[in-house]
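Here the complex is missing a single protein chain, while all its other protein chains stay put.
Chain naming follows the written order as A, B and C, and within any one chain the residues start at number 1.
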Amino acid sequence: MSQWTPHDEDFEQRVRDSFARQKIMATLGARIAQVAPGEVAIDLPFSEQLAQQHGFFHGGVLSTIADSAGGYAAYSLFSPEASVMTVEFKINFLSPADGEALRALGRVIKPGRRLTICDVEVYASKAGRESLCAKMQQTMMCIEGHPGIHRAG
Amino acid sequence: MSQWTPHDEDFEQRVRDSFARQKIMATLGARIAQVAPGEVAIDLPFSEQLAQQHGFFHGGVLSTIADSAGGYAAYSLFSPEASVMTVEFKINFLSPADGEALRALGRVIKPGRRLTICDVEVYASKAGRESLCAKMQQTMMCIEGHPGIHRAG
Amino acid sequence: MSQWTPHDEDFEQRVRDSFARQKIMATLGARIAQVAPGEVAIDLPFSEQLAQQHGFFHGGVLSTIADSAGGYAAYSLFSPEASVMTVEFKINFLSPADGEALRALGRVIKPGRRLTICDVEVYASKAGRESLCAKMQQTMMCIEGHPGIHRAG
Partner (left out) sequence: MSQWTPHDEDFEQRVRDSFARQKIMATLGARIAQVAPGEVAIDLPFSEQLAQQHGFFHGGVLSTIADSAGGYAAYSLFSPEASVMTVEFKINFLSPADGEALRALGRVIKPGRRLTICDVEVYASKAGRESLCAKMQQTMMCIEGHPGIHRAG
């Protein structure tokens, strides 16, 4: 399904292990929904604790799961010794994030030895309908040989 | 100190009231540190619950307080009936967000009837030293006459 | 083919007329390759006059045709009286823009009454092969009733 070939067979386990160490994900209630080479989906059920003042998901919460979805999409293609760091991202909010749950779907557009560029879409589901509510374009960096020093991986 | 003139005298109270309704701010432990016309600072003490797997603040958490700091900087210059919505933002992560606390300082660069452009700097403080760890450029929208329908204000 | 419905039948002519008034397009040697509702492609043959110091297309030249491709994709869905303005864009350069020609393909992701969000891909063609060399995410504004005052439309 994915157009990318992972570096090692254990890419999914590496992604899930690193995700489990990101305590903010448990704080928000986010979980990994899918891991494929260069593609990672993260789900987040709604809770009032994640809302802005009108009761929708706060834009920063969307950004947080989108950043991790893109970051792990990149990380899934790295060698086992490498770690991943977000250089920067840009996100457009297309409609209010109103729904029972969010899904952030991160995909690698262009893998590279040092920099990997990802595209992330965030969908809100409400009463069985999904709508695109945000879109992110993101630059990730691969850091070789420092497995312990990384932000998103 | 600020170069901007607020629309009404009660701008600070409007900002603080709206901030109090953003439940995600309490969830993270963020608080408003300063409100001036077109300038808002938000502080966030470190907690393990906000970390990525290496123990630093997650980039999405920085984005969340930066988005609100810039959003409220814009909102402070709006008329009392208006609400504020984030159109988009872009954030660069300049160094690991390693420290006891973060401060996001949002400033209006260009106010406008519909769109307001803001610049937000995020500082990490560690052992008494502050360092710039992220920089955001952000586009906010003013929505007149719908005081209830807004994302960040 | 396109998922969007134009406001009027003359959308293609409106786009071509406005493009013809953008003198920078003739200066660069760019021409419209395709106009569909919410989708516009612009072609640009290589010339040394457009190069950076290593002989490839300058990144700013890519940005210029990408900005117009996305801008006209948005404009194609506007009402005949409206004009279009670029609020902002973000562009990633994925590989050197090395080739005989570029094609910028702009597509509307989310149309809106005021703001329209577009995605633009820039391809370089060399010896019969096309490669994605840049990707832009862009925010356009619709201005009603001021047909003369617009930046990209």
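As a working rule, contacts are C-beta pairs under 8 Å (C-beta built on N, C-alpha and C of every residue); 3 or more make two chains touch, one makes a residue touch a chain.
Owing to the predicted nature of the structure, the values given are computational and were not obtained by experimental measurement.
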Subject >> Omitted-chain contact residue, chosen from B:H7, B:R21 or B:K135 >> reply: B:K135
Original post:
Looking at B:Q13, B:Q34, B:S79 or B:S95, which residue reaches the missing chain?
Top reply: B:S95
Original post:
Looking at C:V35, C:A74, C:V87 or C:A124, which residue reaches the missing chain?
Top reply: C:V87
**OP:** Identify the residues of chain B touching the omitted chain, counting contacts across the whole complex.
**Re:** 90, 92, 94-95, 109-110, 117, 119, 132, 135, 137, 139
**OP:** Name every residue on chain A in touch with the hidden partner chain.
**Re:** 87-88, 90, 114-115, 139, 141
Subject >> Residues of chain C in contact with the chain not shown >> reply: 18-24, 26-27, 48-54, 56, 58-61, 63-68, 85-93, 96, 148-153
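In the analysis below, only the chains that are shown with their structure count from here on.
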Original post:
In angstrom, rounded to a whole number, how far apart do the mean CA points of chain B and chain C lie?
Top reply: 33
**OP:** Find every residue in chain A that makes contact with two or more other chains and list them.
**Re:** 90, 92
